[in-house]
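Here the complex is missing one protein chain, while the rest keep their positions.
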């Protein structure tokens, strides 16, 4: 039953999976981690992006990665809009924003889910590309090329975002607004506009992440529910707002899921991220790796 | 004292409601109204139970489905193992729900609200996964339930369940009302407004949150317990369906959580709309309507229906019983 090779294979696949989880979580790391928006609709946005990619791939035979890139500007605008609505209705009025803000995004997530069902039905959807369906062989062990593609793109995306946030002027402003809004205001910057822009970036990233999601495996409308656990697990474990932490946390989750899948079977896999999330919340709510 | 008079009116109203429900089960022949009515009553119980923690204390529980499913499966397991009667199943479900509420509360109620919300989703998935891998109650495939013979004075099991659920509604509402009018309610309202200020004013915030979480959990599990008998069937993905969470949350927030009547109104309104839509159009549109209504109310009418009816509505300010 158990062999070292099997375990090693699980770890390798887990690392690949983990980088992919980093890419789908990194937007949440900005919107929830840095901006403190209770964005429970993040995974629903992600699945919506996957369906956008599916539509472009299906109708025009566009490569899923290019399709993901193509919808990125759209998602950027979508993010700007979503933050504006959230800000105007909750943050600015202040009172009772907690409950209503959470309920707002929860409602949005459900609306997106149902709209996808109404448009595409409940069946699984997948995309076609030259690198999907083939795999590389290493002795007994196979790595699907789609996993490798997702890994490479995910890693690039995460690193790029990390560089953007630490090296560019706007990126630094976003980090500053998370730490001390008042100081930024005193310097003459408009914190709300910076936050809105940051939320736009966080949402735009989902264009690519959504493409990766549907490249890695077929999607269905309610897939967002499983990703609530995964994305929040990664972001909380990473320590809110830490991008490098996000990558490490995502790899930990990916390896854990992969090992449990190999040893205990698929029926236990969905609980892993949620169990880790609960564990982290109970033991170290400020995150394992972060500030 | 008006407070005293309010109590009399309330209990008289509850008695009239139960008598009406009981006579309906004796007079109306057709089973369909009871089938539909049961679901609406179940939603009332869920929405009222949800609002004890979500409304009064301001901690958004996304895990209504966790508590509901635990109620269903407590009843199923107990029934299969011992053939215990419905009342015992419900009582056991309430105890298990309360214990679960205590555990979750202890684990997460020290944290900010959003963490509690996420943790409750996590809880639902984890418990569902366990039930899926639990052979005794049928695993992922589910389990058929053979209803025991119905007890007098009822002539059908569904009518009896309808009455039982009505009873659970009365219990849930009277507990919610008691909390609202007691110092527990005042303490919860204070900690919802400002946790540190409440704590510094002598409010034992953690204890009150735990109490609210336990009571809310017990009531949700109790309301879920008869569901297996109602459907004559139970499976993890429907018992732990996230739509229970959206429904309970949406109905409570749409109705308004400052007074127990809010969730009741919200559940009646949305529950009946859902019954109509599910029959006439489709269950997807049904959820869509719920989601859109939730977002619209949360954005446009923060105090819910009762806020629209009485613009200056505040907890305790009402003349209603």
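Chains: A and B, in written order; residue numbering restarts at 1 for each.
Just so it is clear, a residue touches a chain if its C-beta (ideal position, glycine included) is under 8 Å from a C-beta of that chain, and two chains touch if they have at least 3 such contacts.
In the analysis below, contacts and distances are computed from a predicted model.
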Choosing from "TAT leader-containing periplasmic protein", "ABC transporter ATP-binding protein", "Cytochrome c oxidase subunit 2" or "Serine kinase", the absent chain's UniProt record names it "ABC transporter ATP-binding protein"
Touch as defined at the start, partner being the missing chain; which of B:177, B:192 or B:259 qualifies? B:192
Touching residue (missing chain; options B:25, B:64, B:165 or B:205): B:205
Residues from subunit B at the interface with the omitted partner, ascending: 183, 186-187, 189-190, 192-194, 196-206, 258, 314-316
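One rule holds for everything that comes next: only the chains that are shown with their structure count from here on.
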Just give me the whole-number Å value for how far the CA centre of subunit A lies from that of subunit B. 32
Residue positions on subunit B within touch of subunit A in the complex are 54, 58, 60, 62, 107-108, 111-115, 117-119, 121-123, 125-126, 129-130, 132-133, 140, 192, 242, 246, 249-250, 253, 284-285, 287-288, 290-292, 294-295, 298-299, 302
Could you please specify the touching residues of subunit A with respect to subunit B in the complex? 32, 38, 40, 85, 89, 96, 98-100, 102-104, 106-108, 110-111, 113-115, 117-118, 225-226, 228-229, 232, 236, 267-268, 270-271, 274-275, 277-278, 281-282, 285
